[in-house]
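Omission of a single protein chain aside, the complex is shown with its protein chains in their original locations.
In this document, chain identifiers A and B correspond to the written order of the chains, with residue numbering beginning at 1 in each.
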Amino acid sequence: MKRQRKGFVLGHYPGMNLWTALFFVYLYAPMLVLVVYAFNDSDRAQIWRGFSTRWFYKAFANDSIQDAAINSLIIAVCATVVATTLATLAALAMARTGEFKGRSATLGLISLPLVVPEIATAVATLSFFAVIGFQLGLLSIIVAHTVFCIPFAFLPIRARLEGMNDTLEQAAGDLYANEWQTFRHITLPLLMPGIVAGAMLSFIISIDDFIITLMVSGAGATTLPLYIYGMIRQGITPEVNVISTVMLGISIVFISAYWFMTKGDDHTTTH
Amino acid sequence: MAEARSNALSVCNVVKVFGSGPGAVTALNDVSVNIEANEFFTLLGPSGCGKTTLLRLTAGFEQPTGGEIFLFGEEIENLPPHHRPVNTVFQHYALFPHMTVTENIGFGLKMLKWNASDIQARVSETLALVKMEAFATRKPAQMSGGQQQRIALARALAPRPKVLLLDEPLSALDLKLRQAMRQELKTLQRETGITFIFVTHDQEEALTMSDRIAVMSEGQIQQIGAPLDIYERPLNRFVADFIGDTNFITARIAAISGSKATCTAGGGLSFSTPMVGEHSKGDTVTLALRPEKIKLKAATARAKGSATIANATYLGTDTTYEIALTRDVMVTARDQNIAAGMGRFNAGDRVSLEFAAGSARMLTD
Partner (left out) sequence: MVVIGIFMVLPMMILVVFSFLEADPYGGVEPVFSLEAYIQILYEIDFDDTVVFNPIYLNIIARSVGLALVATFGCLILGFPVAYFITRQSPRNQNMLLYLITLPFWTNLLIRTYSWILILAKNGVVEQPLLALGIIDDSLGMMYTNGAIAIGLIYTYLPLMVLPIYASLEKLDFRLVEAAHDLYAGRLKVMREIIVPLAMPGIIAGCILVFVPSLGAFIAPDLLGGGKKLMLGSLIQLQFSSSRNWPFGSAIAVCLLALVMISLTIQARSAGKRRAMEG
């Protein structure tokens, strides 16, 4: 056989491979730098002095970091549970009622936080709390996060529900299951991957959120991102690199799990 | 290559392998073919036989793994598609959805940097050629499949290519439209004088339109010839089987005289056929005999060389009969229903078989 000739390849543009490679360098180099700098021996975060793991010990022993982490976890867990439950109910209600007037308006409403700049949502929520006289603190953050997380939980659940075949539910009814039994044994198990995906997204959104938290947190309720922001502003030790690296790791683990869980399930990847 | 220069398209020893390693697929295995100028040439074969690959190599969408392709004597296999004076009519039309009919047809001319008034003139002329003048401002989505087909044809014809490639262009149309388009394509080809290379898996299409047909199978050309040659004188089992219905009869060569042979088969049948390949007296060969070449005559049960009809199937224009020559040799005969009624014979009738000299063909395999 003759060697493969180098001819004209349709759809290929010269340089696009290199361009894509550079693109991914741009996308990942900053994160890599951050991880490397978590092992910086220097007292100043931005100046490299040599390899050391000493800041890891310092960061984990730091009481205020621990408090912030606990706050973040409490908020994320509460917001995730409530948001996922509400989103599931909303998705079910929507699927049950079928085409109704204002359906698209409701859909638009739910996805509002996805298109409105976060700062606007943040100050609007703050104003709302001020009007109803809601005390700022851990609880106000939880409420704000819950609202903000609903669309992220809603999308994968609805996608899953839309891809579901309602003849299964009819079959269950045919086999003497009542409405609750049908829901418990058929709908819910089938919906589970969507719910888990939605919950994971909510958790990540909540634990990473900064702007809304900044606006609606009272004194004393500090989350990890708020603590990191404070550290960045105050001139910095490599401790901030360490916490950032840890948070980065958590996000990557969650998102990877989400991605590979929904992979092959086309319904949950499309909005 | 003097021979290559006299042809519109010469394909010389072309090999195309997709992929590499153990998963590699050979789509074309040493294919050579010469297509003459002004010819309506058809590549006919089942799906996966390599006919579309050969077309795509000619258009330039793929490069051959080996071999050369000449267009009017010029070697083209390494030219990109936009440097080849060849246009394609795609199977699913591939009209540009964001352009009007006029823009679609004028696209090639615009790319060739024609000036606007010349483009306009050629577009109108081509629209008239395919009888679609009324649709000039439509978008592809606003037209039926048949209309889109005509626009696709017009778009490919507008730059007056040296060779027009048609990739199963009629396969997406319904039967009536398909039949009407066959005639029109043939007329268009004659009027424009452009060489057409037509890919199809439909034998009827191939037989009715083509000047010559290349029958392909498994990446190789099995036979090239005029429709009459292909049908009446199939070279091998594949060609005989793929085009029309055929009885394959195992026979023994009883005598050879010059280029003719006399073969005998079970049931007392005897055939005179042209010799094919290197055989000698006493060899076993396969003969192909078209069902409609068999003439049936009523016979008495005792008559020598008579056989029993096992099954009769009424087809409207014809009736086919399955005839048991011996216990395990069956042939199918086709008898035209000239008289009114279900056919001349019934299952269980005794008939004798007759056929003109040369109606059976000896095959190479």
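Keep in mind that, in the parts below, a residue touches a chain if its C-beta (ideal position, glycine included) is under 8 Å from a C-beta of that chain, and two chains touch if they have at least 3 such contacts.
From a predicted model like this one, the values you see are computed outputs, not experimental measurements.
Asker: Who does the absent chain touch among those shown?
Answerer: Listed by label, the shown chains it touches are A, B.
Asker: For the chain left off this view, which of A:Pro30, A:Pro189 or A:Gly218 is in contact with it?
Answerer: Checking each option in A:Pro30, A:Pro189 or A:Gly218, the one touching the absent chain turns out to be A:Pro30.
Asker: For subunit B, which residues reach the chain that was dropped from this view?
Answerer: Looking at subunit B, the ones touching the missing chain are residues 59-61, 80-83, 86-88, 90, 92, 94-98, 107-108, 111-112, 139, 141-142, 155-156, 159.
Asker: So that we can see where the missing chain sits, which residues of subunit A does it touch?
Answerer: Considering the whole complex, subunit A reaches the absent chain at 10-13, 16-17, 19-20, 23-24, 26-31, 33-34, 37, 45-48, 86, 90, 93, 106, 109-110, 112-113, 115-128, 130-131, 143, 146-147, 150, 201, 204, 208, 210-211, 214-215, 225, 228-229, 232, 240-241, 244, 247-248, 251-252, 254-256, 259, 263.
By our rule, only the chains that are shown with their structure count from here on.
Asker: Using mean C-alpha positions as chain centres, tell me how far subunit A is from subunit B in Å, no decimals.
Answerer: Taking the mean C-alpha position of each chain, the two centres sit 59 Å apart.
Asker: Show me the residue ranges of subunit A that touch subunit B in the complex, using the header's touch definition.
Answerer: 1-2, 4-5, 7-8, 10
Asker: Could you please specify the touching residues of subunit B with respect to subunit A in the complex?
Answerer: Touch list, subunit B to subunit A: 15, 17, 60-61, 63-66, 77-81.
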